[in-house]
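Left out: one protein chain. Kept in place: all the others.
By letter and in written order, the chains are A, B, C and D; residue numbering begins at 1 in each of them.
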Amino acid sequence: MSNLFDLLVAGLATGAIYALVAVGFTLLWQTSQTINFAQGEFVMLPAFLMLAAMHVGAPFWLAIILGILLSMILLGLAFKILLVDPMMRHGVLPLAIATMALAIGIKEAVKQFFSAEASPFPSIVPTGDISILGHAVSLQSIGVLVVAILAVFGLTTLLNRTSLGHQMQAAAQNPTVARIIGVPVERMILLTFLINAFLVALASLLITPIYLAKFSSGEVLGQAAFIAAIVGGFNQVRGAIAGGLLIGVLDNLAASYVSTQYRAAVPLVFLIVVILFRPQGLLGRPEERTV
Amino acid sequence: MSGFAKPLKIALGLIVIAGLIVIPMNFNRYGLFILSQWAVMTIAAMGLNLTLGYAGQVSLAQGAFVGIGAYAAAIMTTHGWPLPAAIVVAIALSFAVGWVLGYPALRVQHHYLAFVTLAFSTLAFLVFRNESWLTGGIYGISNIPRPHVFGIATNKPLPFYYICLSSLAIVSVAVWWLIRSPWGRAFMALRENPLRAQSLGIDTRRYTLMAFAIGSALGGVAGALYAPLTQYIDPVPFNLSLSLDLLMMVIVGGAGFYFGPFLGAMIAVLLPEWLRFTEGYYLMLYAIAVMGLLIWSPTGILGILDRTMAARRTKAASALRAVAKSRLETAQ
Amino acid sequence: MSAVLEVTDIKKSFGGITAVDGVSFDVREGEILGLIGPNGCGKSTLFNCILGQLTPSGGEVKLDGKVVTGLRPSELNKLGVSRTFQLLQVFPKLSVRENLILAGQEHQGNMASRLVGRSDAGLTDTADQMIGFFKLDHLAAEPAGGLSYGQQKLLDAAMAFMGGPRLVLLDEPAGGVNPTMLSDLKERLVAINREKNATFVVIEHNMEFVMSLCSRVMVMAEGKVLAMGRPDEVRKNPAVIEAYLGH
Amino acid sequence: MKSTLLAGALLAFAAAAGAHAQAIKLADVAELSGGGATVGTNWKNGIDLAIEEINAKGGVLGRKLEVTHADSQSNPGVARAQVQKALDAEPYVLLGPGYSGSVKVTAPLAAEAGIAQIMGGEAAELTQAGNKFLFRTSFGQQSSMPKVAKYIHDEMKAKSVAVVWVNNDFGRGGRDVVVKELERLGCKVVADLSTEAGQADFAADVGKIKAANPDAVFVYLNEEESARILKELKRQGVTAPLMGETTLIGQKVIELAGDAANGARGHVGLTTDAPVDLIKGFRDRFSKKYNYVPDHNGLKGYLAVYMVKATTEKMGKIDSRAFADALHGLTIKAADEPGILMDVTFDANGDIDRQSFLVEVVEGKQVVKQVLPKMK
Partner (left out) sequence: MSDPILSVHNLVGGYGKMTILNGTTFSVPPATITTIIGPNGAGKSTVFKAIFGLLKLREGKINFAGRDVSNLSQRALLNAGICYVPQGRNIFPELSVRHNIELGGVAAGKDIDLPTRIEAALDLFPALRRKSAQQASTLSGGEQKQLEIARSLLLEPKLVLVDEPSIGLSPLMVQQTFDILKSLRERGVTVLMIEQNARSALEISDIGIVLELGQTRMVDKAERILNDPRIGQLFLGGAMEESAA
């Protein structure tokens, strides 16, 4: 089963990206009950911001910095202030619908103002393969995996080991009380939006060299990350990570051993089973029920 | 809505109905097609409004039921069955599948339920696409005939529009009857407080399944009309985005309001058409319009009415409070 | 007096934690039984086991001598068991009258007749009588969500009586209700108890309320029955003072 | 409130587009959003470029060309509505759509209206239903796939073939014809892999190909997916020769896939990389105007307009009813009409006959290995 090793590596690398995207997804859910249907487009956009910066002559490193900054402004700050804030109090659904509309808007804007064509994107990780246990593994996969793990590790450290992280958790778990004891809740929520924007920009940087920059490339990614977040546990960062890796691997195994026609069905069936038998997700915490 | 006197409301209703019958007579084929599409989507959205708006069961699978209805109708009518028979089968089939899809709702609610139905929606798409022996796969089914009604062929757009419109009328009356019956009240109880509903003898299991099944059946009706309307179907229109569109119609119109789906479908079907003059920008503008509308009124268009009324009530209560006499004083 | 409700050796555990640990008692026809105990002693869990909201891990519940363990809440309600909730549980968007019609409609006819029959299931008059009885007349057409906390508590109780129940379980009816409203509520409960011969079980922390309303009081602690008896007996029981009452 | 909105809706329809005289009106319905947005956008840009050129040179029979573009959202139902709308305005000729499903749903409408429809769909069955108003701009799969199968069998000497296709009407259509042809020629299809449009991760698919160990691989995907699978094939060290269509070896794919594209071969009916001066000229003009290199859909849109021009000039009059008849059996020579780029003949079904090429990617450049002459 030499094939299996390749599948696992590829699955983990893709899964690491899903995890990055899914983590941001769960952060938004926890702090502001935002189900962001535009999360895939959030990953697609930063690559175009970086490309745009390069088009006007910025070197790659500067374009990366500009792209990350711009996405934090647009996808973090502006998204929160213009769309989430006015709707946050009105329940999950209207905001979810608004993010669907946002997804359409972002896609159309990129298509209209940039291109309907796919564009290549430079890789920050050198291309090429190295040999691990006699298997050729692409440096890109490893790079993706390493950066994603570092990012997630950094985030969990922030959340669990620092006072700032505790304040963010407090703001997510009980905003009213957090406010009362002096936690700057608004700033904490904004911070999660900025972190999400940073994570999607990072994911964009890692994935676009492989997936290519295209206005529609967020659709697949968004859905996968969405499934990953739910399977892992919608209200837990570590759940999203596990879910991302799991879905990445599962997708590859399904394509190999089930049927390519129904490969997309396998994660979905898995999702349904998980929700029905462990609704909080594999690593999530049960949401409270009042009986 | 209570602002109007009853006769005025009836008169208004009659004018709208007459308008829907008479004015399109002068429309070109495109106008009639879009209006027919509006009628069909309104039926599907009414179904979802029943499941989601009234019974509070979030479903992201309504598009799949439109697909089930459309395929049932397409397969049957291309094999020589009459459309009414196909509609009956479409209803029965989507009712049954909707009933089954209701079972997860007995275990999980809200966003979890949304995710399950979302997954179902994509699975249904995969089945439509992959089971080519039945559905024609990616090639779809073409040459779907339009029916003869009382000997009149409905191949021309206007007669078929009237079929869509009268179907909409029948569904509207049925839904109106349903929501004002004790069933409707029980549905609302599911939405507002299932726990309390149970303890009042309301069989929440059965009503939940019914809410799903009936809502889905209406999706099936819409699908069974959609197939002869376009005369060709393939799996792509019934993917997740149709479900999301229908959800958008319900929310934007106003979930849980009887007229919400009419307005929501109008916005989702007609607004992009109106915006087409902006060419490449029309979907962008549409997206912005939807976001703007939701920011303005997250409870949908009809939610605005509700809000105004609530504001008026608070104001009155506040005024009453200011002049109320203290019991302590009265006791003295 | 015969027993309306017999509870035998009910057990319920969540994960490894035993919330209710072999509770047995019975409730006699027409009595008002109080149920008290420290937080987390298993009172509400016991209620939920009796009412079918939770499935007990062991034991048996009998209603009028028939085993009803495992029935769903709606089925139990149709057999005449009704309840109120600790927290506000009305239907905020429906009017007060609609709330009450809803509370009674499932006791009329069957599924089919409720679909094709009258939209109020013939209950408007009954609902209005109940509204009058609980002094909510001026609010009949108001959405229930607009009522004050105390009024909603009254409505909640009124709803429990729409189906003409034999047995009503009340979960902290006094919680958060101001003392004046509370004496109103007590008066209504006593009246229904006498006039309709309905049987009550009441969970409550408000000792004055429990002691003045109930004919017997059961005290629970750590999932077990600690004491059972007349209010004054229970009040003097040293074990109860130690675990619950203090001083 | 409902009534005013409704009335507004009704009024808006009543005020449907008024008539414009003088200019020759073309109507285009294409996939400008949704899954086919890249296809449709190229098609639209090609049309716009052609019209700009023609008008700059004085138009057709002294009249300018004018086009309206409508977005089908890659959805047959919407396509139907938009074609209906376009036909209601009585255009001279209808252009598009590109997706075969959308063509299927709209072709009867155009036929009923008696208006010629020049479309981008490649599915075999489209022109076999006896529709007298439907015309292709490129080879149908029924003519291109046999050439591919023949090449795999004769030139690559493959006994076993893996077929990878994208599961939409384009991919499925090609796959069905090629598999039939391969089997007829005695090649065994050892792996038959469907992939999703927009799929990013091909590790599993390539793994399956590797396991099947075929003599050749036939790849029939959209451009971006082609680039991704080429990279993955290289990474997993698949050495079997790769065969495809324009979508495998186009300049776009080479740009996206880099080294991984080297060695891939393909049959090219229509490509901006063809060794034809006129096509190179087109490519330069297109890239200058839109800042990117078009794919074959850009060419198709461009050609569609020149088909209109050539046919009309041949008729010597602007007659929508006679257009279809005039185009059937017509041969347009590039020498007479440079905009048609290569000599082309239309048969009675509306199918196209033209030279085509067999191309291999060598060091990031397309090299023509063989020129396949017109069939008739």
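Here is the rule we use: contacts are C-beta pairs under 8 Å (C-beta built on N, C-alpha and C of every residue); 3 or more make two chains touch, one makes a residue touch a chain.
Every value quoted in this text rests on a predicted model; they were computed, and no experiment measured them.
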Checklist entry - Which shown chains does the chain we cannot see touch? => result A, B, C
Checklist entry - With respect to the chain omitted from the figure, which of C:5, C:121, C:177 or C:226 is a touching residue? => result C:177
Next on the checklist: Residue by residue, what part of subunit B touches the chain that was omitted?
Outcome noted: 311, 314-315, 317-318, 321-322, 324, 326-329, 331-332
Checklist entry - In the whole complex, what residues of subunit C lie against the chain that is missing from view? => result 36-40, 86, 148-150, 172, 175-183, 186-187, 205-209, 211-212, 231-232, 235, 243-247
Item to check | Touching residues (missing chain, whole complex) on subunit A | outcome: 163, 166-167, 169-170, 173-174, 176-184, 285
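Note that in this section only the chains that are shown with their structure count from here on.
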Checklist outcome for this item: Averaging C-alpha coordinates per chain, one finds the centres of subunit B and subunit C separated by a number of Å equal to 39
Item to check | Intercentroid distance (Cα basis), subunit D paired with subunit A, Å | outcome: 35
Next on the checklist: Using mean CA coordinates as chain centres, what's the gap between subunit A and subunit B in Å?
Outcome noted: 32
Next on the checklist: Give me the residue numbers in subunit D that touch at least two other chains, ranges are fine.
Outcome noted: 33, 35, 167
Item to check | Residue numbers of subunit B (touch at least two other chains) | outcome: 129, 195, 280, 283
Item to check | Sites on subunit A touched by subunit B in the complex | outcome: 35, 37, 82-83, 86-87, 90-95, 97-98, 100-102, 104-105, 108-109, 111-112, 223, 227, 230, 234, 261-262, 264-265, 268-269, 271-272, 275-276, 279, 290-291
Item to check | subunit C contact footprint on subunit B (complex, rising order) | outcome: 178, 180-183, 185-186, 188-189, 192-193, 195-206, 313, 317
Checklist entry - Taking the complex as given, what residues does subunit B use to touch subunit D? => result 12, 15-16, 19-20, 23-24, 26-31, 33-35, 37, 129, 137-140, 142, 157, 226, 229-234, 236-237, 259, 262-263, 266, 270, 273-274, 276, 279-280, 282-283
